[in-house]
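Note that one protein chain of the assembly has been removed; the remaining protein chains are unaltered in position.
And now, chain A:
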Amino acid sequence: MALKFEVLGKFNRARAARLALPHFVCQTPLFMPVGTQGTIKGLTNNQLEEIGCQIILGNTYHLALRPGAELIDDLGGLHKFMNWKRALLTDSGGFQMVSLLHLADITEQGVTFQSPVDAKPMLLTPEESIQIQNKIGADIIMALDDVVKTTITGPRIEEAMYRTLRWIDRCIVAHKRPDEQNLFGIVQGGLDPVLRDICVRGLVDRNLPGYAIGGLSGGEDKDSFWRVVAQCTAALPEDKPRYVMGVGYPLDLVVCSALGADMYDCVYPTRTARFGTALIPEGLLKLKNQAMANDERPIDPTCLCMVCRNYTRAYLHCIVTKDPMGSQLVSYHNLSYMMRLSKDLHTSIVEGRFPEFVQGFLRVQFPKGDIPEWVCNAMEVAGIDVSTCCAP
């Protein structure tokens, strides 16, 4: 174990914690921007620090291709290669394999696929994935899991869940740096509560430093989504971090935090920025919209980031999707928004005003009181009264 997780405050299931990792001490709940190829698109390290990023995610699949795990290892690990002084997390490479490569095939051995470089058949095994992640050197590494889309039904889901458990043992054996890198297991099982329960118990038995809830954010309906998160957070140990992979939208972060999750990652804030969409407390601001052409306000008058303190919607309207600077500036703002949200979640829990924060958040996002039913249901389980935010 190479981390320390200390809960500093709670409200029902929600918790604010201190997560001490080898490279950085973090505060949860937190959002991790995705730096796929060893960089967050268009932002420099000092900007990320200013924004308040604590952990960045790197993609094992992409990095193993270019520049290559050996090279990263030779040059002292990904931290040194990127010169990123805070924490890093790498995923196993499994998800990319399955989502990017049409000809991927999953067997007990591992994931076979066609190399995108020279079309040779390749095999990513649990051992290989851990070996690569050991070379990259991130603070948190993810087990190779058998990922199945939640939109699939049938015996494949059960097969994947049991295989995930068999693979975690292989990952644990293969992991050569447990004192420096934390191996997180990933809970699979689709939308089936029975399967999820088996998987959680199996992973908890292995006494891992942390746990992720995988296989979500892949197109399932929201009602199913929150129920799986709620079930898993209820069953996972209190004293270890819980990471919901692929989340996402600000609303999802708030709901999952209310249900007891701690960590999140998603490409959404940076990707949507490049298409000219900014994240604001009210929801989304589409900067390309003609209505923005003469709007002299900043993206978000309540935001204190460098972009909101210096630029108007009118000017950003001119540059988004047209000039690289447009990508940079909106990405900067969107990540600032996510970091601010993370901090607000943490602080409001610590200061004993979490329900008020959630209510305030929902009121601004849904001024007409039309809060989606799934949110109301989730909040009921979380023990947060949102009736004052709902229209009569």
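Keep this in mind: contacts are C-beta pairs under 8 Å (C-beta built on N, C-alpha and C of every residue); 3 or more make two chains touch, one makes a residue touch a chain; residues count from 1.
Throughout what follows, contacts and distances are computed from a predicted model.
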Task: Chain left out of the displayed complex - its UniProt protein name, from "Proteasome subunit beta", "Tax1-binding protein 3", "Alpha-1,3-glucosyltransferase" or "Queuine tRNA-ribosyltransferase accessory subunit 2" - done: "Queuine tRNA-ribosyltransferase accessory subunit 2"
Task: Listed residues A:86, A:317 or A:346, member touching the removed chain - done: A:317
Task: Contact residue for the chain not shown (choose from A:164, A:328 or A:365) - done: A:328
Task: Residue touching the undisplayed chain, where the options are A:37, A:112 or A:224 - done: A:37
Open item on the list: Considering the complete complex, identify which of A:172, A:306 or A:364 is in touch with the unshown chain.
Closed with: A:306
- [ ] Write the list of chain A residues that the hidden chain touches.
- [x] 37-39, 41-47, 62, 66-67, 71, 74-75, 81-83, 293-294, 296, 306, 309-312, 314-315, 317-319, 323-325, 327-329, 332
